[in-house]
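Mind having a look at this structure? Questions to follow.
Yeah, one chain of the complex is gone here, protein chain that is, but the others are all in their spots.
So that you can tell them apart, the chains are marked A, B and C in the order they are listed, and the count of residues begins at 1 in each.
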Amino acid sequence: MIKVGIIGATGYAGAEIARLIYSHPQAEIVWYGSRSYIDERFSSVYGNFFNIVDEKCLDDNMDELAEKVDVIFTATPQGLCAGLVNDEILSKVKIIDLSADFRIKDVSVYEKWYGIEHKSPQYIEEAVYGLCEINRDKIKGARLIANPGCYTTCSILTAYPLIKEKLIDPKTLIVDALSGTSGAGRGAKTPNLFCEVNESVKPYGVTNHRHTPEIEEQLGYAAGEEFTINFTPHLIPMNRGILATEYASLMKKSDGSLPTASDIRAAYEKYYKDEKFIRLLPDGVYPETKWVETSNFVDIGFKIDERTGRVIMMGAIDNLVKGAAGQAVQNMNIMFGFEESMGLDFVPAFP
Amino acid sequence: MIKVGIIGATGYAGAEIARLIYSHPQAEIVWYGSRSYIDERFSSVYGNFFNIVDEKCLDDNMDELAEKVDVIFTATPQGLCAGLVNDEILSKVKIIDLSADFRIKDVSVYEKWYGIEHKSPQYIEEAVYGLCEINRDKIKGARLIANPGCYTTCSILTAYPLIKEKLIDPKTLIVDALSGTSGAGRGAKTPNLFCEVNESVKPYGVTNHRHTPEIEEQLGYAAGEEFTINFTPHLIPMNRGILATEYASLMKKSDGSLPTASDIRAAYEKYYKDEKFIRLLPDGVYPETKWVETSNFVDIGFKIDERTGRVIMMGAIDNLVKGAAGQAVQNMNIMFGFEESMGLDFVPAFP
Amino acid sequence: MIKVGIIGATGYAGAEIARLIYSHPQAEIVWYGSRSYIDERFSSVYGNFFNIVDEKCLDDNMDELAEKVDVIFTATPQGLCAGLVNDEILSKVKIIDLSADFRIKDVSVYEKWYGIEHKSPQYIEEAVYGLCEINRDKIKGARLIANPGCYTTCSILTAYPLIKEKLIDPKTLIVDALSGTSGAGRGAKTPNLFCEVNESVKPYGVTNHRHTPEIEEQLGYAAGEEFTINFTPHLIPMNRGILATEYASLMKKSDGSLPTASDIRAAYEKYYKDEKFIRLLPDGVYPETKWVETSNFVDIGFKIDERTGRVIMMGAIDNLVKGAAGQAVQNMNIMFGFEESMGLDFVPAFP
Partner (left out) sequence: MIKVGIIGATGYAGAEIARLIYSHPQAEIVWYGSRSYIDERFSSVYGNFFNIVDEKCLDDNMDELAEKVDVIFTATPQGLCAGLVNDEILSKVKIIDLSADFRIKDVSVYEKWYGIEHKSPQYIEEAVYGLCEINRDKIKGARLIANPGCYTTCSILTAYPLIKEKLIDPKTLIVDALSGTSGAGRGAKTPNLFCEVNESVKPYGVTNHRHTPEIEEQLGYAAGEEFTINFTPHLIPMNRGILATEYASLMKKSDGSLPTASDIRAAYEKYYKDEKFIRLLPDGVYPETKWVETSNFVDIGFKIDERTGRVIMMGAIDNLVKGAAGQAVQNMNIMFGFEESMGLDFVPAFP
């Protein structure tokens, strides 16, 4: 049984880690860190934990935490983890950072898109991008995991095999994505009020959402070359879920013909056939966020349009699970040698 | 490991049983019965089960089922279970009926409120009303369980201790209840379309909802006398959850004074102190359905109004879990000697 | 064409006044007061007004406003209107106050329930409670209107005729009410975030909601005696709408029998037959908030329960229209001698 500490336990992602770890047979939470609610019961902030978790929230003391736990999850705003981590801490404890601090290898890109100075760029190289299905081997030995963003997890996994296999032209890639409102966090802001979100939909961060360079970097590794994409997120009136609809032009095969549905399917199966959490849907079936809600699954479907020579790829995840807390636990499982699906092997809740 | 069969597996309650049993360490489903989807994959009806359950749906053959399984859940319309059950079946298999067929002891009351003839009244006496926290001992040895209704589970448990302890006058009891739309089932009816339900709320079944006599009967046992109540359900725009707000006049104590908040709390604790699934909330905290969603919990709060001499009792459940499938699994656990919370011990999902 | 000023134009109720007045043939808004958004375009706060209203928001200067307009709507927190009004202002301009400042005749009741000192109790007596269907005659000549609360408008109108005609026992009255989230205002508070409200329902203000004494006072006038009630509001996941479900014991008629459905209907018709905005529904039809959305209608239905000797009364309004801005405009129409339904005569929007 390993000991777990959460910094930022009272955000939606932090609380979701607490929910998942409660059902994990080999891990237990011993530190609910929340600067905003110090000394308040965690269950007074999240009533779903009433009579389940009695602990009070503690401060974000990473030094003390490093003595007490085996792994720290930082579910905090950008900059916090980078500002706290140091050699001593990393020598004592594994860190899974759910912020963007260590996701982007080029620190100047990070600083440009996030608008803040990086406080510990010396750890960026070491940090492993924790997209489990792609970087499993590197995750095993890592001390510091950069847990991927929610949009990025969905966007990358949906296109990865087709880019890797050069079935699509990466420069034509367009990612149009929709997210439930829990992705906006629990901060009290007028645009996230019920009456503002309900019965409406809006694009935001058009051409400049911070997940853009993260998607470009990771898919760039797959393509073997750098390229830019368009990524447009939208806020829709639901709690959980991300759907990415992605468009790209098909690349001609060596015989001059365009890839067929079979070619596309074969590429997906090559990379995902044995992946428990990636479900490649049958032809004609497209992902719906409700089928993955509360779970760690990624559902993927696709359709070729022969008229335009493009393929439409569609992926769905639960933004708080595979897009945050679930993938963080999956990373923890890999790092500690547990069964990778431990604590994550259940049926999505519907309706 | 016991074997489980579901008749009516493709309704919302049936599918919820399948979801819960999947995580149950001592039970497995071997029969997904669904007359409407025979020979179709269960996971083609409920995409959340894709790659998890590969079985196809089977017919509602209770005789064959009785040979193959240890327990049958009937999550079917009223009348079906009563029409199929017989001595031989009951001698071979336990039955947990989620319909109303065996909930009401007086067959004439059943036939009047449900408007159908009861096909096997000879089993009504034997059937145990499966409200686990109240009838645990009888459930242990039962062959046939009448799993309580969703509104009734919430309404009864919220008022039971105060009626049992004669702190409130049962004749003054008014139950005003709100339900998410999954309670209306998965049938394709215009009033349950998204656009009809969303952004609206409506009362229905005013004075004549079928759960009324069930509440009256069970609370009548607690009171030691018969009485009538007002029960008004409302449909609200959410998927899961029931909230019951109940009003009753306080009864004077032997010294002529009215019960205090301490008296009320003591009564709840007397009956529920050791109940894992009933959470008595602190003073000033009232239940919210989001805190119990996807779980088997019943959250209960109360407030005395000294101005009017009434107590307001409030209870919340997830209608598909404690109000249907979860309680059914809890009944199964009791009947088979498993830990009562087996497969049901997890944190409610929020948001 | 009269000139209108709004103080608090950027709250939901204030903006709804602006929406309604735009379609009013005899009134125009010349002052969009909003302390929070001074010098910002009104349409930058409420995008629905883009290209329709070009004015910028102004300060809450009631003295200046009194020179410029014929009527001021104060859609502001409690205490603001009472703190600004004075003899000179009242001599120049009509005021329709949407706050609670002048709704309650007994200043000590106001100060107790609202927890603030009343700054101009000398105008309470003069102020007319602007429940149009009940106080129409007094409204005509008034200088200062206390526009009723949203819950109170719905609760009072639903029960008024039966209390006035002594068909029900007022001391048994219980009002269980449900409100959409716009009633909570546009302030940025965590409990009103989309993810907190969506997929949930909760009671609040149990036994101590501030609309309680307002309902009691007004219905007390109808009853000819003081009495206390239970009023329990609930927050439900929709934008607009209030539904009140009210319970009361029927009073015996002079011949010893209980009132019939015909008696109840006759009482409603006696008071509401000619009321354009009150729609008494046919037997067996109960109000649904969607049928009144965006409109000034009050839909009322009822059902007698002979088993319990109670009548269940149900009323529905749009909280922002008949519960706030619409009734305010209706009051304006009465005060200025316009057709009472002017600017309010349209079909509710559905779905």
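Here, a residue touches a chain if its C-beta (ideal position, glycine included) is under 8 Å from a C-beta of that chain, and two chains touch if they have at least 3 such contacts.
This is a predicted model, so every value here is computed, not measured.
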For the chain not depicted, the shown chains it touches: A, B, C
Option from A:Y22, A:Y114, A:Y221 or A:Y286 whose C-beta touches the chain left out: A:Y286
Residue of B:G149, B:P170 or B:P237 in touch with the missing chain, whole complex considered: B:P237
Omitted-chain contact residue, chosen from C:Y12, C:F102, C:Y268 or C:F302: C:Y12
Contacts of subunit A with the absent chain, listed as residue ranges: 174, 176, 178, 180, 195-196, 198-204, 206-207, 228-230, 232, 234, 236-241, 243, 245, 247, 286-290, 293, 303-305, 307-308, 310, 312, 314, 351
Subunit B residues touching the omitted chain (full complex): 12, 180-182, 186-190, 192-199, 237-239
Sites on subunit C contacted by the missing partner chain, in the whole complex: 12, 15, 18-19, 22-23, 46-52, 182, 199, 239-240, 279, 281, 285, 288, 290-295, 299, 346-351
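Please note the rule applied: only the chains that are shown with their structure count from here on.
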Pairwise touch network: line, ring, star, complete, or other: complete
Same-site or different-site touching of subunit B by its copy subunit C, using the half cut: same
Intercentroid distance (Cα basis), subunit B paired with subunit A, Å: 37
For subunit B, residues that touch 2 or more chains besides their own: 199, 239-240, 288, 290, 293, 351
